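Below is the structure I would like to discuss, written out as structure tokens.
Missing here is one protein chain; the remaining ones are kept as they sit in the complex.
Moving on to chain A:
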Amino acid sequence: MSLSYCQIDPVEALEGRATRITTAMAEGESKSRFKRQKVSDATDNDRANPYLSHMFEGNDAAGGHANGYGNGQTHDSAKGGMLASFKRHASTAKMAKVAEDGPNNPFKQGHQLSERYFGILKKRRDLPVHAQRQEFLDMFQKSQILVFVGETGSGKTTQIPQFVLYDDLPQLNGKMVACTQPRRVAAMSVAQRVAQELDVTLGEEVGYSIRFEDMTSQKTILKYMTDGMLLREAMNDHNLSRYSVIILDEAHERTLATDILMGLLKEVVVRRPDLKLIIMSATLDAQKFQKYFLNAPLLAVPGRTHPVEIFYTQEPERDYVEAALRTVLQIHATEPEGDILLFLTGEEEIEDAVRKINLEADEMIREADAGPLKVYPLYGTLPPMQQQRIFDPAPPPFKKGGRPGRKCIVSTNIAETSLTIDGIVYVVDPGFSKQKVYNPRIRVESLLVSPISKASAQQRAGRAGRTRPGKCFRLYTEDAFKKELIEQSYPEILRSNLASTVLELKKLGVDDLVHFDLMDPPAPETLMRALEELNYLACLDDEGELTRLGQLASEFPLDPALAVMLISSPEFYCSNEILSLTALLSVPQLFVRPASARKRADEMKELFAHQDGDHLTMLNVYHAFKSPAAQENQKQWCHDHFLSFRALQQADNVRLQLKRIMEREELELVSTPFEDRKYYENIRRALVAGFFMQVAKKDNKIYVTVKDNQNVLLHPSTVLGQESEWVIYNEFVLTSKNYIRTVTAVKPEWLLEIGENYYDLDTFSKGEVKTALMRVRDKVRKKQLIAGGR
């Protein structure tokens, strides 16, 4: 899985290097194996000879690695190798350069550097950050905290951690350098790239750690990881004592985990003066970081950019999609050579636009002698193979000297920062993106089409100037840009349900949630809702302290509701099944429904459908997937049944990881016999144990959410018929209609029994739901009385 991901991964495959790297790797490996035999024997002297740096400098002047033998060689193989002369936090760029020039690998004792290494090294030295290596070192050495600004393509993500390695020498103290990434894919692919750049094996000196996958070892000195993983580590080690330097990369993205980490590290650096912290951002709003970190020094490295001319519309657009299509076609008809990048909001909109542009372009070619136009969609859920296609070169003109061909990429905002496509000269920006929003008042967390921020708009425009001067067409007026767009996008912490964050903070030892110093504190109501939810889930007591259940729940990298459901599942004799289900709920959509074969896909889904709901249907899918028939040829089987093989594989992996945690925490893995008529009922009851706060009741034709009183519809994808009066749901999605998604029927008696605290009817406001629940309660009581009377 990781491999296929790496190839498509946008982040540093940036300049379309991905393929080149793969071939270079094969070559390099054979070379290094060959050379390894020539390695000189190890002598351990002059380990800290302060004079040696001069000699290295001399060698450098003498002309690079080929001549760099002599005295140097004895030190190469010493403990600490070529770095023996380096003093921590006192090295120079020059010294590092000599060490990098080899011939022995400074970080891998007794290994010579491969040819591939030198090939990459040459390119690395062309990166913009390289020019400022000394400047970086000076600031790094002087200050505990440093803010570093470098635009995408400056090389900061791959190079800065290596600069740090040469100066911080974490191996001497048995520490590590950590570099966080907001995305799993980035952590994996960057680690792989840097392992190649340092000529070491991925997982040894350079490794990565992401949720459900740890690719590190005893030898690891540089660790790329998701910000979420570092946060999890901090739970068990509040001082993060394994690290001597922590680099928070892509801090401008302001993910939830990065924001929490910043708050945490602000405290840790006080307790640990030996810890150094680098905040890396790609945008120039770095002053905010500086201010937050008590005026830490700032170093900015310019990216390689060309000027971009910006055009606005005269009037607001009535229909931004239509306007976007028109603009793309206009560019194709009138502008000189250069590829087009169009930003739209979501899969459906993008696919539709691609279709329409193709149609129009065909007509332009037929009737107006336009050049060829290749249109590619790009969005997160697109299969890797198709994502890769955006790197294909633009089509050539139909005939020599004819109108130029170009490609047009229609993308979500993943092309805004996380991915760079060369050759883009024209950017069309309608000004919208899909953004997650959370509202604690009605407890909805949903992706909504919203206006972007000024910062995003600038970022988008910048995409046009990567290869040569470009143009950006904004489909709004200049006035609207100034007045309507907010300065910065809202950080994730303001747009998320904070239940799991609060649990994490508690586990991180943050006692004072009210005054925890966050860069952008969330609205108090968001925190109230999170506390309330955790209290009802019995993870926090009334004073806000972690309960034992809360402790246990925080061991799982899951939403609290899912964790609680999983932990209590043995009580319902179905922990095996709930374990599978939890895994299934943690991965992307299982069911594939291609536009070309909707009917067939629905028929296939019908095969797995369980009348009581989507959760049970998903479970049926998983069980079928694990059956011998399917295991014979999993891929084919998934394809035939319109299921996502990747999602199921991932679910398998997640299940395994969760199972390990369950075993470690001594949670029993049990099942009700399948023949037992309570088999499915037990599972449904266990669902209630986690999701009793996500319940809707049918009232006439519509469903209304319990307590929040929101009208909702069952999502069209559900297998559940309309006849179930009470349902639990996994998601409340807001679009032009309000949907609940992944629903399963439950009985109201279970709600009263299992969610007893939450269903304290005194806390309900008057209405249909309350009346219905009171009836149920009375019925239950009557039954109990009769039973007791006997």
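One rule holds for everything that comes next: a residue touches a chain if its C-beta (ideal position, glycine included) is under 8 Å from a C-beta of that chain, and two chains touch if they have at least 3 such contacts; residues count from 1.
Basically, contacts and distances are computed from a predicted model.
S.K.: Not counting the visible chains, the remaining one has a UniProt entry; which protein name from "DNA-directed RNA polymerases I and III subunit RPAC1", "G-patch domain-containing protein", "Trafficking protein particle complex subunit" or "39S ribosomal protein L39, mitochondrial-like" does it give?
M.R.: For the chain not displayed, UniProt's protein name is "G-patch domain-containing protein".
S.K.: For the full complex, which residue in A:Glu309, A:Asp517 or A:Glu603 touches the chain that was left out?
M.R.: Going through A:Glu309, A:Asp517 or A:Glu603 one by one, A:Asp517 is the residue touching the chain not shown.
S.K.: In the complete assembly, which of A:Ile120, A:Ala480, A:Leu558 or A:Val592 touches the absent chain?
M.R.: Checking the options A:Ile120, A:Ala480, A:Leu558 or A:Val592, the one contacting the hidden chain is A:Ala480.
S.K.: Considering the whole complex, which of A:Met235, A:Ala300, A:Ile414 or A:Val449 touches the chain not shown?
M.R.: Within the whole complex, the residue contacting the unshown chain is A:Val449.
S.K.: Could I get the residues of chain A that touch the absent chain, sorted low to high?
M.R.: 313, 315-323, 326, 329-330, 333-334, 360, 363-364, 367-368, 370, 430-432, 437-442, 444, 448-451, 475-477, 479-481, 483-485, 490, 494-495, 512-533, 535-536, 540, 542-544, 700-702, 704, 708-711, 734-738
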